[in-house]
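Complex shown without one protein chain; remaining protein chains in place.
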Amino acid sequence: MAEVYNWQLGRNMEYPYEERHSKRQFVAVFNTNRCIACQTCSMACKSTWTFSEGQEYMWWNNVESKPYGGYPANWDSKILSQLAEADPDGQKWEEDGTFNGKTIFEAAPKNERVLGYLPTNSEWRTPNLYEDTSTKYKSAGKIGLADGGAELPAHKAWFFYLQRICNHCSYPACVAACPRKAIYKRPEDGIVLIDQERCRGYRKCMEACPYKKPMYNAQSRVSEKCIGCYPRVEGSDPLTNGHPMETRCMAACVGQIRLQGLVDLNEDGSWKEDRQNPLYYMVKVAKVALPLYPQFGTEPNIYYIPPRWVPREYLTQMFGPGVEEAINSYRAPSRELLAVMQLFRRSQEIVFHYEIKEGKKAYETMVRGEKFTMYNDTVIAYRENGEEIFRTDVEEPVIARPAERSNAI
Amino acid sequence: MSNPDREFDADDPLALVPAVMDMPMDEASYRQMAETFVEEYMLLGFSDEKIIGLFHNPFYRATHEILKSKGESYVTELIKGVRNG
Partner (left out) sequence: MKPNAGLLSVAGAALVAALVVLIVSPVRCAQAADPTPLERLEEAGDLLRAQKVKGALPTEPDDAKWDAASEYEIALVSQFAVAPSSAKLRRSKIGVRALYNDGELAFLLVSADETKNDDVSAAGHFGDAIAVGFPTDYGKDVPLPYIGMGNAGRPVNIWQWKAAWQTDIDSGFRGVTEAYPNRVPRAGPINYVAGKAAGSPLSQTSHTSPVENLVAEGFGTLTSTPSAGLEGKGTYSDGAWRVVMKRPLKPKGVGAHIRASAGLLPITFAVWDGASGERNGMKGLTRWRFMAFSDEMASATQAAPTSAVLAGADPERGKELHVTLGCPKCHKLPGLEAGGQVGPDLSYAGAIHRPEYLLESIIKPNAILVPAPGYFDPATGLSTMPSFYNMRVDEDDLESPLLVTDDDFRDMASYLWSLR
């Protein structure tokens, strides 16, 4: 095992390969606070990439209802308990943000390169079990439908939606586990791909990936995974005249919760300072978005704005020690963060740069005993070459549905 | 499809009808969730009166559920608390 530096853990860790980094990294921010679980992302992906024979059960993009839902079922609690078993009472973060527990590489048994498990066939069957719909009809009629309409349950406890794609990790577990180097990370954008010709369907990647995103195709008898819509990221989709484009799941997001881009990396894998890149700003400056289960050790590259109504202990387990800071940053957003959040889903093109033009004060209010002022600033998004993609204002009109139409759909 | 007459079986992988989890919730987590709702509306510039209105409106399911289970005084105090810190 080689020693590599994982900045999300604040320390070196073991990894089967020497430390190497791509020039750029595929990165996205998902705002869990805004997701409505409409699954448009899931369908956009499916209708583009996984509509063929052998891919029926594949959801390279899925949205699951936490804390109980999971695709495959219980994927996260399973790997968390495996880690807890391998390192009893040791899976802890230090005060300074260093993780001193064991990663899936360090906790691997002697006969494996990565700690993991192969989900059972039935665990893949229910992409969002425990979704928030009716348990059963109160009174079933002749054909099994309710006489008086279905009664929806009222939620008494917190839950939230977790949107998941491949994390295109900096230290991918799938790459580490593949016994024949059939999986590679592209030097130009860090997208992780399975070589379809080289793969022999061993499913070691499926077993090793803690996020369970490589999937076996029973028709081709080799494994497949989220390809980060690499032709779009490369800019080869004719729609944008050669300009890099966000993935299908990002572009289709109805709730406008996703923003994807590319960040430049230094040779040591750290992010090149790029203050006006919206992803750099959100992750490194505003620190509003956090990696998913960073303690696994793969350095995942999808960053989440944590759902701020959820107990902190649960969130810390899921997103690491930065939860409080991220929530504080989000709950009382700075003028800049508010503007950057407007960049989400105004275009399919990747925003490399933004600029803010200050606008007039829209309103002033009191929240938590402090004055909050809303400014109608304008944020301008640029391509890599400096051309403007779009500009948009922060202030949006609030439209209240009149009382007599309050239940109109 | 599962039979609507049948009780939900959490271990049945073929059950396509999902479940509401009857999860106990501690008071602090509940309060945190409720405060988040209120805070969201305050950031939009809503007045206290307008926010109370959302608790009374049955089509705002989350806020309305809080009013139903905790009562009016809990909600008034909640809004006051979030407004003044």
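Residue numbering begins at 1 within each chain, and the chains themselves are lettered A and B in the order written.
Operating definition for what follows: a contact is a pair of C-beta atoms (placed from the backbone, for glycine too) under 8 Å apart; a residue touches a chain by one contact, two chains touch by 3 or more.
Since the model is a prediction, treat every value here as computed from it, not as a measurement.
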{"item": "Omitted chain - touching chains that are shown", "value": "A"}
{"item": "Of A:N111, A:N241 or A:N385, the one touching the omitted chain in the full complex", "value": "A:N111"}
{"item": "Options A:K92, A:R221 or A:K361, residue touching the unrepresented chain", "value": "A:R221"}
{"item": "Omitted-chain contact residue, chosen from A:G97, A:G201, A:G235 or A:P311", "value": "A:G201"}
{"item": "Chain A, residues in touch with the chain not shown (by the definition above)", "value": "1-2, 16, 18, 51-54, 56, 108-113, 118-121, 124, 177, 179-181, 195-204, 206, 215-222, 224"}
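In this text, only the chains that are shown with their structure count from here on.
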{"item": "Between chain A and chain B, centroid-to-centroid distance (C-alpha), Å", "value": "25"}
{"item": "Interfacial residue positions of chain B with respect to chain A in the complex", "value": "1, 3-8, 13-14, 16-21, 23-25, 28-30, 32-33, 35-37, 39, 42-45, 57, 59, 61-62, 65, 68-69, 82-85"}
{"item": "Touching residues (chain side chain A, partner chain B) in the complex", "value": "68, 73, 122-123, 125-126, 128-137, 140, 144-146, 153-159, 308-311, 331, 333, 362-363, 365-370, 372, 374, 398, 406-407"}
